[in-house]
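All protein chains but one are shown at their positions in the complex.
Order as written gives the chain letters A and B; numbering starts at 1 within each chain.
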């Protein structure tokens, strides 16, 4: 099993008092499998994604990726996990503004120490970014920026790709285009995909779907 | 935070400026009242070209030939400098304090012995005169007739002051008094020079603090506008007219500037209050007890302080408001447009910097005179400050291209991107550091030179002054066998190359060979001088007469080769050294009254008692070298106490500017850092990099500040000093001082960046994740 999450709890402490987002979520994903995580706003789907991506830590429960317990990792360990094992695509602002497109694409793989220029070029080509490699992110359209983000995430060949409404900020045609590219590439790379979305249509393009409601997996 | 930055920045800048202003005005007021000595240096003077006193007949002949001149005689009595003036012909601004009102001029003129001086001075002279507590110690003024009588020099005049306004018709000087030489004004006295140098220092710091202040204000306002942009956009979208918006912002800024200005002036008052005792001590050292250590609230400086706050705000806000007014309604949403605008601004800035640096180079090659010197300093500093972001950007781009590792590459690129937000603070740091390097190099060079000069000039262990030729002979006779060597000191004033010059007849001894540093010389200069065929001249004569080593000059029709030039700091007039034998041949009547005595340190007191008991020399006429040196250095050091304090203050303000900039930027940094964190960097790592970034920028700035500071020191020593004082000082380098300064800059940057970095490292992941969600 690529990913197993067991009994995950998460509470945020805000100025208005504690705010419990996840109340015992269980989840599993196999390599090559794609899973859509759906739910209302505030159902905890983004938080769950962040916990799985090692961006934050659960209050309770166990997350195993490739048999490693990430809840037990320290900051460095989780950073290493983000570099090499998982890749995250956010809804927007994924890119490093001070680096050119080419350097953005290569950034994570180089951090992970497995930079493959040929693979990077291939990714850029498939994403239709070849003409934009020397540009800075702010010179690109939103759709182009998301494609760069996806290429960057896939560059280190992560075992698990996490995507948080990656096309939520794009118009429908562009979103469709970007989504197709991502699904193709993830499939080609043989990685697992966990995607947060509130679009049923999109969710149906993935192999499986889990619905969250009020911090728990709905039936 | 923004408000605090703006207020604090403005207030600090104002404080620094008005503090320096206050000290400056106070010092100036002190000179004006207390140091109002004779002031003859402000006028052209006629002096004797042949070392003979000017006769009364020559004075009257000049007056009758249409020359508005006024006679002055000067002499020493019991250690008091007695100055005789002629009040009816003296220029009105000349003369002892308060002579004009309340004095009994009848008594003054009638020779009844009206002498002005402090209580102590009058006691030393043993006369019942008029007490004038404002006068410098050991200086007394009286009518020229009284002075001639007291000095036993009837009918003699030492110099004639030339009134600035002369009548339409007068006979040529050479027809009336061919033996007199006209000396231009401001050839001045030593005390005048020292006050000038002190003043110059303060003025330079006033300007510098102003520049640093403007940079801070500019930065604070620029950042405030950056953060206001979205609000402005929203308001405009809601239909608020642009003009009204700009007006409102302008009024708001001016109110804040006023508030900050008031705080700043109050702070400045505190700074001045802390500095003033140092200034008072300095002036004490220079003039004796003469300055009140208290501060007066003078309208000139608090108004100027407020004006600086308002003016600086206006200056900074104009550019920002103009930009705002030209900004299309939605353009603010496109950072690239702003980046392009920033690019254009950078080009303009770079062009300006280049022009200023070229101007600096041209001025450096041609500059003569104080104004040109200061213009050069200004061009250099502003040019360098404007050029700083461009240079840093180029360096960072170069590093980014060279960087191998991905983190390195990102680090350089990101640092470069952050530059615009920090550049004003860095400019302030650059100026502060350059000034620090420059001024400390100048002061330390000055001090080293001064110490060397003291060693050279005070090479004898004991100096003795005889009352007359008879006593002089006794001195030589009595102690010749007791000491290593006796070096007579004798001089006459003679024109050399038409410049009145004090010519010393020196007994050439190893003392001179060993201790005197010659700026330029031929082989074996001292032996040539001893042979009576050569002469050594001081730098003042060398520069003023445009002489060169190897040239021949005439001294009373004797041709002499210039075999060397020596530094002669603090002396306004020409000076030269010839061999004792030649001197005695030329001026047999002079005869030395002063002697330098070389004797082992341990024997000094024994020799003193021999001279006192057997020859009858009073203690006051024997001076230990160590005593003079210590006194001179003490005066010197006190002169620069304030400089040091201001140096530290300026640096502190620059460090504050960096802290403020970093704190303000920190909030904007999160979106730039979050992606890097998300793809696998730890917060701690990012925080570390932030500190390294600030330190690196400070270090780079310091590296640029070093040559700039040295250029500044060079300009001060070689251009401004020559113009202001007539001599060039050799420049020494003080690597350890610079290293310390580097350390300070790095430390300041590290401390300034530490807080934002720690905050970053402790930011909860949720804070970073917010960047990627729609909540942003």
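Structure notes:
Operating definition for what follows: contacts are C-beta pairs under 8 Å (C-beta built on N, C-alpha and C of every residue); 3 or more make two chains touch, one makes a residue touch a chain.
Basically, contacts and distances are computed from a predicted model.
Name of the non-displayed chain as stated in its UniProt record, restricted to "Putative secreted hydrolase", "Beta-ketoacyl synthase", "Hydroxylamine reductase" or "Adenosylcobinamide kinase": "Putative secreted hydrolase". Within the entire complex, contacts from the absent chain reach the displayed chains B. Within the full complex, the residue among B:88, B:238 or B:602 touching the omitted chain is B:88. For the chain missing from the display, the contacting residue among B:168, B:557 or B:602 is B:168, taking the whole complex into account. The set of chain B residues touching the chain not shown comprises 56-57, 59-60, 63-66, 68, 86-89, 100-107, 109-111, 143-146, 148, 154, 165-170.
Quick note on the criterion: only the chains that are shown with their structure count from here on.
Touching chain B in their complex are the following residues of chain A: 12, 46, 50, 53, 55-57, 75-76, 79-84, 87-88, 90-99, 103, 106-108, 110-112, 115, 136, 138-139, 152-153, 164, 168-169. Remark: chain B residues 334-336, 339, 405-407, 409-410, 413-414, 416-417, 671-672, 674-676, 678-685, 765-766, 768-769, 771-774, 776 touch chain A in the complex.
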